[in-house]
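Partial complex: the chains shown occupy the same locations as in the complete assembly.
Lettered A, B and C in written order, each chain numbered from 1.
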């Protein structure tokens, strides 16, 4: 099967790391295609970035339909555009935040998230609330490091995660740690060994869930909320999002 | 004062109606500027449309900064991009769904929403939940008419709202009716007379709230969640969203 | 238009301060009438005070009907008797706690309240919960100062608010501060300058919302919950609350 992993950040170094993580857990017969969108922000650290990465993500979903993709993963811990993606295709689409909280809920009673800048704390609070796991989330720990910082200086990134992870275990009494950014995938295994609790990277979780859903032959429900978008014209720089709708079933 | 009312739908006839509604309640010294974005969908009836209208909305917010605008209204009952808009400017930004539920809460103990297509019901449920008013909302009533239908055939639109409004009062025991689409503004007054309960159009509510906030000299908090977006590069069709960030303070 | 601002505390010095705050934001054509009830406690710092100020508040609402009042503001941060007031008149009635949390929600993602004595914390927790904003309220900070203390020694009051406000910003990471007592109106502007986040006084917020609702021609729904009270006899010191019901429509 073919799984397309879309990194909504248009920073290719990061996409490479995500691809590696995805491939490290994919089954031999699963083909991983990791891409960044053709439009949008280098990294996502605000509602502004979050919303502006979505057009590019949706474009990649639609292209994926033509590329014979069996399932999609949206690899940013805000699950940007997830519901819209489910409208655009009937193939399963899995967000990494969603996959993280479901996986964590099967392994630990209570957990904490460690993520990038303080400003996204509200966004992640609302996200975990929408997934119904607020009572399981003890804390959303932010760091002074932005997405790019983790790319540029992985050693400092690892040290930061180590510190916050320890505080999560000791102060929050977190029984698992969720890495709240797709760019942290590479640190998960070492961190888990050091901290002694499950450390969950959403990229690998989402890939395995996507494989599972394809194996089960399940598709997104097209009955109501996730019907294909209504056909209509679009104007300006996004004009093609109207045109390309001709591909909607 | 100058209030910019942004209709996220790129259908100009609709924007004209919204402008009329806004002007009908604005104070003499309030200048209403009603616009549609330069990019995006003709109308908004899905998550797809919702997310794809946001770049155009944010562009209008940023232009508004240069135009000396004092406050913004986002005139679509999904409040698309509201949090991002609050990052982009420190001027108050009011969403019409938000304004509707707060106004309704001050006038009625329980109420129902009447809106367009069934597919957006989930989206509106999550929205009213995020505003903390789920217990006040008795029902979200959808109709088989899309946004454009209400523009094309206002008579049929009025008849549809009349029917659903009556059911809301009689079956739901709704004590107020919220019109869940900016394109329904023109029907509010007649409907209120017929139904005998407050019928709330979010456009006029949001304009008055925006005037109030400007009068109070209040601005959006820039401490954390709504800080100006982080500076970074954007690629592709949305490249200018990076460039124009130079205007961020 | 005429807006009657009712300070449920029967301490006239405080009412004068509230009147000044209200007038400072009212439009030129808005007449502010600020009163204290003819019966009830000097100040409100318990459920006991809260409930015992309500008869006097309701009396003022009913008198307001004869005085040609267009809207009412209840100026105590417990919104005492708000639902009953909405039964007694069809003119809009706005509570200052309610106005505060709705205004704050349009300006900041998360906020804290600073108020008087520790004993009212539970009361305010239940109040903000009833308005659906519990998740936005990071903390309800109490002080050792009672309502009268703030009147008697404004300098000490300002210092106390400054201290708690700073803690709210630094420890709670509050993005706005809500002043949880009508007697704190005078401190709002200076505090906002010092703290660098919106500081919200409910009196001015409520006045502007009341003006807005009158401008929109909206009245309280009389369909069910807020119908005029049932006619019946009252006995004892409250006998006239039965008699005066003859004025109910």
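In this text, a residue touches a chain if its C-beta (ideal position, glycine included) is under 8 Å from a C-beta of that chain, and two chains touch if they have at least 3 such contacts.
Just so it is clear, the model here is predicted, and its values are computed rather than measured.
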Complete complex - number of sequence copies, 3 represented = 6
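As a working rule, only the chains that are shown with their structure count from here on.
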Through what angle, to the nearest 5 degrees, does chain A rotate to match chain C on its C-alpha atoms?
-> 120
Averaging each chain's C-alpha atoms to get its centre, pick out the one most distant from chain A.
-> C
Roughly how far is chain A from chain B, going centre to centre by Cα mean, in whole Å?
-> 29
Chain A and chain C have mean C-alpha positions lying a whole-number Å distance apart equal to 44
What are the residue numbers in chain B that touch two or more other chains?
-> 83, 224-225
In the complex, chain B touches chain C at residues 25, 27, 83, 92-94, 98, 102-103, 105-110, 131-136, 169, 173, 175-176, 196-198, 200, 204-205, 208-209, 211-213, 215-216, 218-221, 223-226
Chain A - residues contacting chain C, complex | 118, 122, 125, 129
In the complex, chain B touches chain A at residues 10, 37-43, 45-52, 54-56, 58, 81, 83-84, 86-88, 117-119, 121-123, 126, 130, 146, 148, 224-225, 227, 229-230, 232-239, 241-242
